[in-house]
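Every protein chain but one is kept in place in this view of the complex.
The block that comes next holds chain A.
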Amino acid sequence: MGNKQTIFTAQQLDAYQDCTYFTRKEILRLFHRYRDLAPQLVPLDYTNQPDVRLPYELIGSMPELKDNPFRQRIAEVFSEDGEGNMTLDDFLDMFSVLSEMAPRDLKAYYAFKIYDFNNDDFICKSDLEKTLNKLTRNELTEDEVRMVCEKVMDEADLDNDGRLSLEDFQHMIVRAPDFLSTFHIRI
């Protein structure tokens, strides 16, 4: 409970606690996870907020993300530069949204951005095809992929404009009880 750590100032820790779903201990533990990815790049003293950005290759090599087919999109969505190179803030943000306590709306928002490969704020057919390919790799034939995309569009597209907007996506997520438990990474 005392101020035994010198990595962050008390105000920084308070700020992190207020803005993420983590407690103090978890934030420190996450910091050490972040640092373990590249001990020579990440200083032990964050009190003056150094600008340290870990490249995507290091983030993508974390055991929690290594085999996840969407790891690149996850890193891109949560990183400031959009390329997957993450600062500590981005790192904490990512795991906070993917934690157990994040509410459904927040998770749905970021899930939408992850599945939106071309970043146009809509999930169009090509995004859907890319998602399916990442999900199933080579298991489905071309025809089956096309059929699945069509059916998904039929089911989820409410205003019939041929692509899913954020509202369509959220409407579908509300009806999926498993979303909260699957869109969750334990760290």
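In this section, a contact is a pair of C-beta atoms (placed from the backbone, for glycine too) under 8 Å apart; a residue touches a chain by one contact, two chains touch by 3 or more; residues count from 1.
Methods note: contacts and distances are computed from a predicted model.
S.K.: Given the options "Transmembrane channel-like protein", "Ubiquitin-related modifier 1 homolog", "AP-1 complex subunit sigma-2" or "Ethylene receptor", say which is the protein name UniProt records for the missing chain.
M.R.: Going by UniProt, the chain not displayed is called "Transmembrane channel-like protein".
S.K.: Among A:34, A:56 or A:115, exactly one should touch the missing chain; which is it?
M.R.: A:115
S.K.: Counting contacts across the full complex, list the positions on chain A that touch the omitted chain.
M.R.: Interface residues of chain A facing the absent chain: 1, 15-21, 23-26, 63-64, 66-70, 78, 80, 87, 89-90, 92-93, 96, 98, 102-103, 105-106, 109-113, 115, 119-122, 124-125, 128, 131-132, 135-137, 139-140, 144, 147-148, 150-156, 158-163, 165-167, 169, 172-173, 175-186.
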